[in-house]
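Of the protein chains in this complex, all but one are displayed in their positions.
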Amino acid sequence: MSRIVLGDNQYGKAETRLVRVERGQDRHDVVDLNVTTTLAGDLAATHLTGDNSGVLPTDTQKNTVYAFARDGVGEIEDFALRLARHFVGTAPAIRRARVRIEQYTWERLAGHSFRRGAGTRTATASCDGENAWVVSGLADLVVLNTTGSEFHGFHKDRYTTLAETTDRILATAVTAQWRHAEPRSDDWGTSHAESTRHLLAAFADTHSLSLQQTLHAMGERVLTERPEVAEVRLALPNKHHFLVDLAPFGLDNPGEVFYAADRPYGLIEGTVLRSGAPEPGLAWW
Amino acid sequence: MSRIVLGDNQYGKAETRLVRVERGQDRHDVVDLNVTTTLAGDLAATHLTGDNSGVLPTDTQKNTVYAFARDGVGEIEDFALRLARHFVGTAPAIRRARVRIEQYTWERLAGHSFRRGAGTRTATASCDGENAWVVSGLADLVVLNTTGSEFHGFHKDRYTTLAETTDRILATAVTAQWRHAEPRSDDWGTSHAESTRHLLAAFADTHSLSLQQTLHAMGERVLTERPEVAEVRLALPNKHHFLVDLAPFGLDNPGEVFYAADRPYGLIEGTVLRSGAPEPGLAWW
Amino acid sequence: MSRIVLGDNQYGKAETRLVRVERGQDRHDVVDLNVTTTLAGDLAATHLTGDNSGVLPTDTQKNTVYAFARDGVGEIEDFALRLARHFVGTAPAIRRARVRIEQYTWERLAGHSFRRGAGTRTATASCDGENAWVVSGLADLVVLNTTGSEFHGFHKDRYTTLAETTDRILATAVTAQWRHAEPRSDDWGTSHAESTRHLLAAFADTHSLSLQQTLHAMGERVLTERPEVAEVRLALPNKHHFLVDLAPFGLDNPGEVFYAADRPYGLIEGTVLRSGAPEPGLAWW
Partner (left out) sequence: MSRIVLGDNQYGKAETRLVRVERGQDRHDVVDLNVTTTLAGDLAATHLTGDNSGVLPTDTQKNTVYAFARDGVGEIEDFALRLARHFVGTAPAIRRARVRIEQYTWERLAGHSFRRGAGTRTATASCDGENAWVVSGLADLVVLNTTGSEFHGFHKDRYTTLAETTDRILATAVTAQWRHAEPRSDDWGTSHAESTRHLLAAFADTHSLSLQQTLHAMGERVLTERPEVAEVRLALPNKHHFLVDLAPFGLDNPGEVFYAADRPYGLIEGTVLRSGAPEPGLAWW
């Protein structure tokens, strides 16, 4: 007879907002983070009987994030690793930990004055007590090409009405995550800046026949230029811009006036990776 | 030498907003959906060379959603299945399809007049050309118990400051998905209504020692009561309500005045399933 | 020579989230509020020199909301009045106060268990130390008529392409505020429920030639039925539903399949009032 059993489970504290001020002699720096911690392990007891002896409270996880920040944050990949490694084994039942961090951009106005910029840097560290994995990334990076994008030669069926085009606007909000071959680096900051630069460059200089082609070019560029990266995952919404028909008003519209639609949108997702790279393990947990 | 290769990939049209009016003799009905279609298959060409001959445009997917609605929507599980089965093989390269639907609630005010209600019903159908899988669910179901919730006996480390409690508010926004053993049903509507009823009843009548225990009770209840369900996945944010310290104002606070916090929040995720149930296949793709 | 001077100014605490549990013998009640307090008066000093001696901190305003809740909340109009009257004169510089409250709906599942419903009740009380004004209202009330709505006979110019219609979907998210003739009531709860009922009824049973006509009918209905109401202000976004052209697929579409658009949307705003009603004073401050 069939039984009802507990399957995969995990828990943690989501969106702990941490702002760290680094008070230098002549100027300050500010680190602005959103930290989400997730733990898993032998947690059947709390599910089945409410015995919480294996549970490290999510409140404690939050406290730990703040306490660890006292010693400085540094690069978010390192901070995520420090936290993930700490959490495994804090309670005997905890066997795995994942720490995801979003870092918001601040641009300096003056010595201790800042303005929030666009785009978000992300990092995820996962750990099982023996091994660790690091994924870097970015989110909310909105980019647009006004030309250099075509879409034609696609499959047509009885529901196809889309006109083929050799010139359209291509716009997307990039969410990218790239897995590092090793969970260590001398310079996460440069690695992130360079990977970001290559993603943007590939978006800008790829003459695109499909958003899939652009996606692949972006991932390939990072892998070609950054040997420390083993795999790149991209999610690219196709933010449609429709040419407005101005003919009813006696006007032409040679690719100049567009309506930017909200929904629906295309959504293109794909992975580009290095063959022979280390196994991902818990990197994408 | 390592090569750079294309990994998993998929694409589709997200958030096609469809409203279907059923015009009866004496009264109308309204079906309000948000439909996301996702396709996968042999799509290397568009990624590598921009050859789109295998690509069914996302615009066509949107058109198909609207055209299929002409014949009536029915239960969203059936509508998702019809669409998913249709998409596999529309273009030779397309081998898999997934259709996710959110249905918004409308309550009747009068014969053709409606008011939007709370909560969202969801359904996902996946198909590989041979087999199909159906997952039903709900989202945005916000529930709260004012008592009957404790949290104590948890693991404590040097970062633990949380006080143990034998009476707290328990509040969450339920996201639940349950996998059906078979991709067919005579009555998806009753199945959904009953599973929802059992989830709510378990939330309400479980004396909770942890949100994990409540989660398990909710999943177990559905599996116990609904034989057609093979697996339940739940994500429960712990929406913290903190007792306000009124002592500085010379007032006590016997569990009456609370501050409802936004962030951070706990996040409890877990699966409860029937042992021996059919394999999930692409159900959770 | 021109000088630079301080003009109108105000300050306060926005969005204090208060949940109040009423612990009855057999069952509990829950009151879930979002409270925004705003003060004004002789506050030039803090603007010009940073002398804060006239400033009641916004933190104190928040504390006051929680402390006052200890004695029970009651109807939100009364709670807003109590708070507004308190704030005037707390510091000598404070001459005016406004308290806005949003109340979220909870439906009972069981004795101490609740489910969040749709729609938000609102109240604003304003006070200048002598007089007080009360505005009740609602927000996020989304309603839809599947028929009984026409739009034709409108002015046409060279930019007009809209087709006239004698049957369309009419959908809107009602924001309504109604000013009470007097800042006192024996039964705010019934008054609110009845005004809401009349708004809904007028939306449902008005055969509409324009959303403006529906707006006017809604306001007029409340004023006709509720003598305690002096003025009704409505903001009605016209949430467009476009009939999908299915002809390319060989299908007709007799008012059944619609695309629900996000943006742009029409926005119809208007006031209906009782002639000879008391002056609004600070009611709409």
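Which chain is which? They are A, B and C, in the order written, and residues in each are numbered from 1.
Heads up, the rule we're going with is that contacts are C-beta pairs under 8 Å (C-beta built on N, C-alpha and C of every residue); 3 or more make two chains touch, one makes a residue touch a chain.
No experiment lies behind these values; they were computed from the predicted model shown.
Mapped onto chain C, contacts with the missing chain fall at residues 2-17, 36, 38, 43, 46-60, 62-64, 67, 90-91, 93, 150-157, 159-162, 208-210, 212-213, 215-216, 219-220, 223-224, 231, 237-238, 263-277. Summarising the interface, chain A meets the missing chain with residues 17-23, 28, 30, 32, 63, 66-67, 69-70, 105-106, 109-110, 112-118, 141-148, 169, 200-201, 203-205, 241, 244, 246, 248-249, 251, 253-262.
Touch with the hidden chain on the side of chain B covers residues 158-159, 161, 248-249, 262-263.
Assume only the chains that are shown with their structure count from here on.
Chain contact topology: the protein chains form a complete graph, every chain touching every other one. Averaging Cα coordinates per chain places chain B and chain C 31 Å apart.
Computed centre separation for the pair chain A/chain C is 38 angstrom, with centres defined by C-alpha atoms.
Chain A has residues 159, 161, 263 in contact with two or more other chains.
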